[in-house]
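I have a structure here, written as structure tokens, and I will follow up with some questions on it.
One protein chain is absent from this view; the other protein chains keep their places.
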Amino acid sequence: MRFGLTDDQSAIVEALSKLVSGFSDEYWLTKDREGGFPEDFYQCVKEDGWLGIALPEQYGGSGMGVTEAVLMMHTIAKSSGGMAAASSIHMNIFGPKSIAAFGSDDQKQRWLPGLINGDFKMCFGVTEPNVGLDTTRLKVKAERRGAKYIVSGQKIWTSTAQVAEKIMLLARTSPRDDAKPTEGLSLFFTDLDRSSTTIKEIDKMGRKAVDSNEVFFDQMEVPAEDRIGEEGNGFRYILQSLNPERLLIGAEAIGLGQEALNRATAYAKDRVVFERPIGQNQAIQHPLAVNWAELEAAFLMVMKGAWLFDKGKSCGVVANAAKYLSAEAGFDACKQAVASHGGMGYAKEFHVERLLREVMIPYLAPVSQQMALNFIAEKELQLPRSY
Amino acid sequence: MRFGLTDDQSAIVEALSKLVSGFSDEYWLTKDREGGFPEDFYQCVKEDGWLGIALPEQYGGSGMGVTEAVLMMHTIAKSSGGMAAASSIHMNIFGPKSIAAFGSDDQKQRWLPGLINGDFKMCFGVTEPNVGLDTTRLKVKAERRGAKYIVSGQKIWTSTAQVAEKIMLLARTSPRDDAKPTEGLSLFFTDLDRSSTTIKEIDKMGRKAVDSNEVFFDQMEVPAEDRIGEEGNGFRYILQSLNPERLLIGAEAIGLGQEALNRATAYAKDRVVFERPIGQNQAIQHPLAVNWAELEAAFLMVMKGAWLFDKGKSCGVVANAAKYLSAEAGFDACKQAVASHGGMGYAKEFHVERLLREVMIPYLAPVSQQMALNFIAEKELQLPRSY
Amino acid sequence: MRFGLTDDQSAIVEALSKLVSGFSDEYWLTKDREGGFPEDFYQCVKEDGWLGIALPEQYGGSGMGVTEAVLMMHTIAKSSGGMAAASSIHMNIFGPKSIAAFGSDDQKQRWLPGLINGDFKMCFGVTEPNVGLDTTRLKVKAERRGAKYIVSGQKIWTSTAQVAEKIMLLARTSPRDDAKPTEGLSLFFTDLDRSSTTIKEIDKMGRKAVDSNEVFFDQMEVPAEDRIGEEGNGFRYILQSLNPERLLIGAEAIGLGQEALNRATAYAKDRVVFERPIGQNQAIQHPLAVNWAELEAAFLMVMKGAWLFDKGKSCGVVANAAKYLSAEAGFDACKQAVASHGGMGYAKEFHVERLLREVMIPYLAPVSQQMALNFIAEKELQLPRSY
Partner (left out) sequence: MRFGLTDDQSAIVEALSKLVSGFSDEYWLTKDREGGFPEDFYQCVKEDGWLGIALPEQYGGSGMGVTEAVLMMHTIAKSSGGMAAASSIHMNIFGPKSIAAFGSDDQKQRWLPGLINGDFKMCFGVTEPNVGLDTTRLKVKAERRGAKYIVSGQKIWTSTAQVAEKIMLLARTSPRDDAKPTEGLSLFFTDLDRSSTTIKEIDKMGRKAVDSNEVFFDQMEVPAEDRIGEEGNGFRYILQSLNPERLLIGAEAIGLGQEALNRATAYAKDRVVFERPIGQNQAIQHPLAVNWAELEAAFLMVMKGAWLFDKGKSCGVVANAAKYLSAEAGFDACKQAVASHGGMGYAKEFHVERLLREVMIPYLAPVSQQMALNFIAEKELQLPRSY
């Protein structure tokens, strides 16, 4: 094993650290209070050419791997922007991989340059309200009518649908067959046509800057040439991107946790009570040391998952473990950061409560901690399926 | 030991359960979003005569003990109102005890009826920004000038100062003497004169309905007859109310946790994924069972503390343990409630994220978990002071 | 609620505290190393008349309730003897309740005086190796042959079978009927006939002084008059004693944990490293304070369960919660006691490692922590059965 970054990787981290440091606590706090997409931040990321980090060079991307994407998203989340910053670009990093992998040349040409240049934002229409994590039961329908599909039904938790021009959509093109439950779904990348959709923002615990939505499709027309790959194989295409998504979200949880830890540590050094910095108390410093160790270890697991993926090796168990450990470590660090601030941790101006609200996102999504454990239990430990 | 409630106590719980059920999820969610004191709720509590539950009958109160006050606040917090509901009256329940215990007959006559009737609300000016939990280092000064004291300096985390007419104020009347650090502070109950104070609301993680504030005193005049007891003994008077406060806040944390648990349980029964209610999964149901057990056990500790207090026995260790256990159990239950809801736990309309934000209050205040453990370690285990 | 002990109850605790203090660390350490039933200790308990604490006065017992039995076993376990001491008499306290409740007058007359006087010890033959906690699937058979039953099959984890004269045996008298799985088992109290049994001691982690065994029955004859109650109703009779057993074992786990905590606290005061008692470090003292609080709270839950039982109220959920919380708190305290001793915790002469080995008994038995949570989830939270 080798545990150092390459020079290129170090340069990515350095450049992005600098980029994120240009956005102040006040900027992000205002976004958290008032909402509104962090367009200034997005523009910076776009202008510096980061959106195509993991997309093919021939379409203007950097052609790097999930490893570098992980380093990028980790660095962005490890900032005052936290999940708001990360989520504002997360989908553009992770979403187009399906196009690169399964799209036709024509589709890649039509879509990838715009995604890489940041000409359009995309959102991700997979999750549905009454389906939970049982993806094979998705109900949104795309009915073929000549050269078009007609889409109807409801998606939920579609992030950035308020600002996105495009949507990656998984919809049912033939009825569910219990014998082949993973078939019958198709994947589309198409315009998010606001005239035939109703998009309702969900008021949520945190990350107000990046909207999450219910999207109701009312006979939305999708040209057949916007279907990626073969009809009925959409589930399989999406599956390919689940592991990178878990690794990216893991990296974000860790970044968030480290940002919280840094703030807690700084406060613990400065804050004097009973004539000593509170950080001199083991009750304050030991939990922070544990947070540090757990975040570092989880990060190594994320990096291992990315290395496996980039090598073309099987990485599902590691990716799920990375997501699980990262979310636990990130959550614990954010909670501890609030606790280390005492009452001040409850005031928005100290920012750690914001991070605690945001860390629930990688804790709850894109897969629950319980489902991650189910995966490990079944695939690694070979225990029987429990549900 | 005996573990049942008396008929009177059961009646308290029943009546208040009914009262709180009159205020909808939507009412409290709106308060959480928009802020604004929950005046309707307060009026109901006031009209039903609950404010004086633990104050002397001769001034219009019910003359009951901390036990009954605990039952009252537990029931109120175990509702959609959670900490917002509890905090809107908490101070009126717990604050006036110092008047009842140490005030002159004249003072009791002047103040208790109004507090009991709800004619005026009171806030509590003890905590200061650079002092933390080291109360003997309070800096707000009250300088004697003839028949008045002139108050200057800053308090923080003063709840309900936006709406209160009265303030219970702990201020320094003579300089700190290292030899007698607990002396030199005096206790006042007086008008919160807005002309000589600046009151700045703190934007905070939760419980927006009940304001918390920084209060800056700019030569505020306080009549000498508003001083409770002897000059210089204020710390001692306040000390008497610390244990009841910990017990009440513990009861509130438990109520909040139980409300969250009830919501999680209901959701776990209804929500079907993979063709079964999610509550059939041990990964969902076992944490809820643990929450139930820990909340019940913490509640017994709260009740034991209240019983000891009402019997006139030493209750400091039990009160601190009750606060510690209640805050842990309450926090865990609220976090688990969010996790049990999956992604829906992040949406405000499911209410559990609100409870999670609110449970940080009893977690962080009025004393940190670490200080509660210090107290147990020193007083019960007789271990040397660590700080 | 009332949280004090009655004078009688205090007298029980006091007398037993004195009794257990008569047995030295060295006594119990030797028993742990070499095995051998703690006959001296048993004789003291017997001579002071404690064995019949919860059995009817008309047969020589004290006629007290589970509450007093809990106080007794708690006090015994809270000593250097720990589980070895407790287990040496546990069965005589808890086992004969089925006789008192369901035996005929003749049976009571035949058996209770001897159990109360300590003339004979009894063991408990319920658990079987391939059945686990699914009691309705017990396989040991008792076939009726005229005035006798012929018993064959295997029991496991039968404690004190090496020294007991009597056995309480649950055996199948008719085949399992899926429609009525709880029927077909019968309860016997009879001589443990060594000529028709093979009793094989299990080498185990701790509590060497009190043997646990595999018992193989080879056509053991049991007179029909040794059957308690009706044939086929044995499961129902045994069920009645499960909650008291959980409460007693909970009390023992707590006693054990408190004994460990006391030793850890004493060591933390005495042991000086880096020129300070190690107990001055929050990393040492805070976990001990948490142990203290959790043990106290669990004890209140045990006492509540006992109160409910003695009042004739439903106590299953509370008993399971008490067992769960007690085992967790007891385990944590014993582990922390070892950790607080540093390397010395690993040496037998400091006794805490012995307690840690012993606390696994109430952790693992008589019901697993997982089954206790299943019970709470189903009965209290009304969630669907998960298994």
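By letter and in written order, the chains are A, B and C; residue numbering begins at 1 in each of them.
The criterion applied here is as follows: a contact is a pair of C-beta atoms (placed from the backbone, for glycine too) under 8 Å apart; a residue touches a chain by one contact, two chains touch by 3 or more.
Every value quoted in this text rests on a predicted model; they were computed, and no experiment measured them.
For the options B:Q107, B:N281 or B:S326, the residue in contact with the chain missing from this view is B:N281. Check A:M64, A:I199 or A:A298 against the missing chain and you find that the one touching it is A:A298. Although one chain is not shown, part of chain B still touches it, namely residues 281-283, 286. Mapped onto chain C, the interface with the missing chain covers residues 33, 127, 130-134, 156-157, 202-206, 212, 271-276, 278, 281-284, 338-339, 342-343, 345-349, 353, 356-357, 360-361, 363-365, 368-370, 373-374, 386-387.
Although one chain is not drawn, its touching partners on chain A can still be listed: residues 1-5, 67, 265, 268-269, 276-277, 279-282, 285-286, 288-290, 292-294, 296-298, 300-301, 303-304, 307-308, 318, 321, 324-325, 370, 373-374, 376-377, 380-387.
We adopt the following convention: only the chains that are shown with their structure count from here on.
Counting C-beta pairs in contact, the chain pair with the highest total is B-C.
Put simply, the C-alpha centre of chain A and that of chain C have 51 angstrom between them.
Here the spacing of chain B and chain C, counted between their Cα centres, is 41 Å. Among all residues of chain C, those that touch two or more other chains are 281-282, 286.
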